[in-house]
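Only a single protein chain was left out; the remaining protein chains are all shown in position.
All chains are identified by letter, namely A, B, C and D, in their written order; residue positions are counted from 1 within each chain.
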Amino acid sequence: MTLFGRRLPIATALVTAIAIAAATLAPPDQLQGELQRLMYVHVPTAWVAYLSFAVTLAASVAWLWRRTPRFDRIAASSAEAGVFFTGLAIALGSVWGKPTWGVWWTWDPRVVTTAVMFFVYVGYLALRQATPDPLARARRSAVFGVVAFVQVPIVHMSVVWWRALHQPPTVLKPGAPTIDGRMLTALLISVLAFSLFYLVVLRARVRLAVRTEEVEAALAERDQEPAGNAVLAPQWEKKGLRADV
Amino acid sequence: MRLAGVSVDIERVPVLRGVDLTVHRGESVGLVGPNGSGKTTLLRLLATLLTPARGQARLFGAEFGSRECDALRPRIAFVGHTPALYAQLTLRENLRFLARLTGRPDAAADEALALVGLAGVADRRAAGCSQGMQRRTDLARAVLTEPLLLLLDEAHTGLDSSSAPLVEALMAQVAARGGASVVVSHDRPRLTAAVDRLVEITGGRAVENTVEDAVVSVVEREGV
Amino acid sequence: MRLAGVSVDIERVPVLRGVDLTVHRGESVGLVGPNGSGKTTLLRLLATLLTPARGQARLFGAEFGSRECDALRPRIAFVGHTPALYAQLTLRENLRFLARLTGRPDAAADEALALVGLAGVADRRAAGCSQGMQRRTDLARAVLTEPLLLLLDEAHTGLDSSSAPLVEALMAQVAARGGASVVVSHDRPRLTAAVDRLVEITGGRAVENTVEDAVVSVVEREGV
Amino acid sequence: MTAPAPAPAPSALRQGVELARKDLVLELRAGEALRVTAPFGAVALLLIPLGVGSDVPLLRQLGPGMYWVIVLLFGVLVTLRQSAVEGPAQLAVLRLCGVHPGVRLAGRAVANAVLLLAFEAVLAPVVIILYDPELTGWPWLLPVFPLVAAGLALLGTLANALAQGMAQRTALGPLLVVPLTLPLLLGATQVPQAARYGSQPALWLLMIFTLDFAVAVAIGLVARHLEESA
Partner (left out) sequence: MTAPAPAPAPSALRQGVELARKDLVLELRAGEALRVTAPFGAVALLLIPLGVGSDVPLLRQLGPGMYWVIVLLFGVLVTLRQSAVEGPAQLAVLRLCGVHPGVRLAGRAVANAVLLLAFEAVLAPVVIILYDPELTGWPWLLPVFPLVAAGLALLGTLANALAQGMAQRTALGPLLVVPLTLPLLLGATQVPQAARYGSQPALWLLMIFTLDFAVAVAIGLVARHLEESA
């Protein structure tokens, strides 16, 4: 449970500081100027969202295989983080879109598939919420966590499959990245910072889940009385009912 | 309450044919008969939930379907063989809903629940209650609405030994109020002990065919 | 079949706590207890439809959830308190469907229906059949699949006097096959006469509170 | 032989409120209409441009029409939600508890209207964000929302009552209602257009209102007959 203990938040803060410095020092874009610096937050959030969903996938598979509650907690926490980062990527994307494309929202395939990915995982969370029994919940969401991941490659490939507005892959593609070296370095540091932040969030969320389960277990322990206990025999005498006719 | 030569068809299948039955105030009648003979159908008919295809049916003198008969409906308690609860409401909410619709205070609902021994689980949703708990709640309806006509289908089903006497108690209460009860049960010894007279629905033929030409005959009460 | 210290939670509500129960081949066990004590839950557990939260459960030596236990599933007949029929299929279609799924000839299905006295109405849709007719069809399932473990919930419910002995006949048949039966019923005299021993789910307190802390205790058969 | 006087029947209003409350509580517990049908409607709005090609001026033009089409199609699903189904046993109880059938339908209609208004409110920002439609004359839309919600609620109630107890309930209902919603759709799309081009939006509002009123009266008149066909 003490994954890197206190060191993780410290490292995160450190790398974040470096990332901010690198992002400010990197040269501005020839076409977009300072606006392009949004890339250092937009792209990492999208990639970290992918990472979260990949972790959900892995944890779901692991749960199906091992049936350890820990994997279920990781899968759920990571999906929550993923939904958060997806939402953030969309928000930052539309902030970036307004000045460059002139609109907050367009029917660009990547933009739309990203939104759909958001909904798929909101569906994942809804499925969890709708299933009260812990075992059934873990089972169903693990199954869906595996299937839902199809959406991630679709988002990534969408720009390749449909020519459109959104930037095609410049980094995550076969062959050498087509991007300025300093920009790439700044981007990668920023990605590292966001990934560390993701780890912090994930760890906190998993801990919270453990705590919640402990509390629930304690409550259940205290209230060990079987459910049927509260059923009493009828008391018809009260109302002057006679049982003997 | 009087039925004369009543027939009932369900989706054009004849189910009851020429049924004559009179139930007096203060009386309790047990209805028996083999599976598929039409007991449930007759009970639904008595509850004015079905309309006779032929024959005359009157409830406390009012012709079925008439305005006076409709006005009497709130005085009928019908407890069918499947519980009539909203699964996602708690037992208490279920009964309070009924109490408010019929102009009774919430306290009456809680009291009825306590009476059937469910005060402790009143805040559990009906979906999470066992068969017997749901049936008891259904009986609590019959306590709450102070009926003049009590109709119970498969009356003792699902009730444990402590709560089965509830059925008899309810019948006694209705009789004391000047009402009548008609009760279906397959537990013949128990039923015989509880009612004033038994009515049997039988057909001419074997079990598979009992639906044919149901004739209601009055069988004198055995025992007492 | 053996349960040791088994607990079951439904939607996080504790329902069974530390149940110990062993049923031997050839034996028939009656399960009694007040409403809401967990009889239905225990029966569903025995049918491998629920997973114990704690404790050990074995079926003919196979641990619950294991592959061997899954292979035994077709030899379990579970008849719950609501009929498990497709309402829009006829009774015959319902049983033939099951026969084909389990690799039996259609004739076996028709035979089972005839045995419960429903040959004459076999082509009626389940939705148009009375409560008792549906229950009989459910019992015909237990005839058809030749079970080694027979689990009946509220066994006699809805059956008329001519068909109620079917329950006892089924139990005898299963015992002759070397299997075991566990039967829930609120009709205690009838149950006592039918089974080898009675098991009561009850708590430490007075009758009103028998639901407490379900401990399965073995009660020697009264009578014979 | 003297029966105790029955409890005095409460007013029809009281009963209607109680019935609507029960429907809303059930809906809240099941969470079907708002937590799930609404997102489904949003997803539908998202899918359409992908199907028809994403051409911004075209979408601006399509936006309002699509919004109302989706509101009507999925709104029908809201009125036919599972939690609004009374089983035969529950229905028997309601029929025997002395509530006039018209009051029963009115209670259901009120609950439907509340849910539909919420549904419209959820979808409106979605369509504004996704399609960026022209919004001139939007104050005229304010009365359109409740009027359409009421009309759809009434029609859905009617369809539900007609299809009561049929196996095909959820599927038959839409079929009965959707064609009748046509005037609602026309009215809703014409009001802002009329406002924009300076013709008389009030006339369209009046048309929707007339339809709502006519359906309400019709339901009131046939309620007793609907009742007995159960």
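As a convention for this text, a contact is a pair of C-beta atoms (placed from the backbone, for glycine too) under 8 Å apart; a residue touches a chain by one contact, two chains touch by 3 or more.
Since this is a predicted model, take the numbers as computed values, not measurements.
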Listed residues A:A23, A:A81 or A:V120, member touching the removed chain: A:V120
Touch criterion as defined above, residue of A:R70, A:R139 or A:H156 at the omitted chain: A:R139
Interface with the unshown chain - residue positions in subunit D: 29-33, 35-37, 39-40, 43-44, 47-48, 50-53, 58, 61-62, 65-66, 68-69, 72-73, 81-83, 167-172, 174-175, 178-179, 182, 185-186, 189
Touch list for subunit C against the chain that is not drawn: 25-26, 44, 47-51, 65, 71, 73-78, 80, 82-86, 88-89, 93, 97-98, 100-104, 141, 145-146, 148, 177-179
Residues in subunit A touching the chain absent from view: 64, 109, 113, 116-117, 119-120, 122-123, 126-127, 130-131, 135-136, 139-140, 142-144, 146-148, 150-151, 154, 161-162
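Following the convention adopted for this analysis, only the chains that are shown with their structure count from here on.
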Distance from subunit B to subunit A - Cα centre to Cα centre, in angstrom: 56
Euclidean distance of C-alpha centroids - subunit C vs subunit D, Å: 45
Length of the line joining the C-alpha centres of subunit A and subunit D, rounded to whole Å: 35
Touching two or more other chains - residues of subunit A: 227-233
Residues within subunit B bordering two or more other chains: 117, 121, 128, 130, 133, 136, 162-163
